[in-house]
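Encoded as structure tokens, the structure appears first; notes follow it.
One protein chain omitted, others in place.
Then we have chain A:
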Amino acid sequence: MTIWIVLGALTLLVGGYILWPLWRGNTVSAPDAPDTDNDELQRDLAVYRDQLAEIDRDIDRGVLTTEQADAARIEVQRRILSTDQRIQSRSLSGEAMAHVSRLRPVVAVFTLVLLVVGIGFYINLGRPDLPDRPIASRGDEIMAARQARDVDSNRTTAFNRAVQDLSNRLLENPDDLKGWELLGASLMALGRAEEAQTAFLEAVKRSGRDGDYLAMYAESVIRAENGQVNVIARGALEEAAKSGSKDPRIQYFLGLADAQNGNVAAAIDRWIMLVNAAPADASWLPMVLGRIEESAIAQGIDIAGRITITPPMVSNTPSETNGPNREEMEAAAEMTPEQRQEMILGMVSQLADRLKENPDNPEGWARLIRAYAVINNPDMAQQAYDTARHQFADNSELLAQFSSLAAELGIPVN
């Protein structure tokens, strides 16, 4: 409330200051008002008279010779004469004007209206509800953040120690397959994909090239390559597929390899087979479905009716429909490529708008970044990535997720 009193006082002060002459002006009677037209010519004459005086001073100081001064004087006197003539003709023709216009009340009202418009504009733009937040007054928050970071780093330290213990144990007892798997998974969680590769590779070798371990190994290779499915990963995946393993990662990453080789249709076929065969409560289902939808829209591939599984609630953010729904997808299938492109751009910009209004939606940001990357707009993807990082600057877990997403999409991380 205080703020409105201050802003109101400021408005009154400014309004009063500028309109003061109007209020005072009414007490000036019309005959007192000078004739501004003649006044201007009189001012000119005054300037010329000052110039003549200046010439005299210049002679005194020896800057001008008498001869130069005479020449200058004649010129100034000529100008005085012509101004004099104009004054004469002006007063003869009675050109002088009235100096009290009936516009004064109009000006007053106009100014007041403008002030009201200003207040309206501010209500639209400003955030009077937000207090100042100087850093000096935010000691509590800084403390809390520091503690959280300490807890985080303690946890990481403990985790790292556990990993170290585990790997020491495995050196003594290298045939512990579950141990290698645990070590690999832990290293993956710590973001040390290259070391995870070695752990999983041990498991693969010592298990007689078990399909499930091959799939884990492939995933660690792909992660270490920033999301690229290289020849090694592909070989491991294909071997795993032949071994009859049902690990969903195999088909998913083989699909990703197809997509990265430009064969998105094959990728979608693979993924659709994967989801249709999956249990309805599989935790990875929403992610793969999302991937299918995005790729299908981006490539304009009709997938209507091909997905037979009904996923559980896709998103854990409540109710809002964040992606294209089935009807939109079906409609998209019947469009020309241009129309489809337009629809995609429309949906992306809707999402961007929604996030602008309600930015506290990490999934939405991830989807937006991915969407920009898919429609081949790296600048905007970069921008969305920066904004998202900004938005969740105090959440290290989300930040890590965003940077791995950026790495996957090839967005430069600065």
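Criterion: a residue touches a chain if its C-beta (ideal position, glycine included) is under 8 Å from a C-beta of that chain, and two chains touch if they have at least 3 such contacts; residues count from 1.
By our rule, contacts and distances are computed from a predicted model.
Only one chain is not pictured, and the protein name UniProt records for it, out of "Response regulatory domain-containing protein", "Transporter substrate-binding domain-containing protein", "sn-glycerol-3-phosphate transport system permease protein UgpE" or "Cytochrome C biogenesis protein CcmF", is "Cytochrome C biogenesis protein CcmF". Touching the missing chain, out of A:Thr2, A:Asn173 or A:Asn376, is residue A:Thr2. Only one of the listed residues, A:Leu22, A:Leu81 or A:Ala280, touches the absent chain: A:Leu22. The chain not shown here is touched by just one of A:Leu10, A:Leu81 or A:Leu345, and that residue is A:Leu10. Considering A:Arg43, A:Arg161 or A:Lys242, the position touching the chain not shown turns out to be A:Arg43 (whole complex).
Among A:Ala72, A:Leu190, A:Met347 or A:Leu398, only A:Ala72 touches the chain left out of the display. Across the interface with the omitted chain, chain A contributes residues 2-3, 6-7, 10-11, 14, 17-22, 24-25, 28, 33-34, 36-37, 39-40, 43-44, 47-48, 50-51, 53-55, 58, 61-64, 67-69, 71-72, 75-76, 79, 97, 99-101, 103-104, 107, 110-111, 114-115, 117-118, 121-122, 125-128, 130-136, 138, 141-142, 145, 360, 379-380, 390, 393-394, 414.
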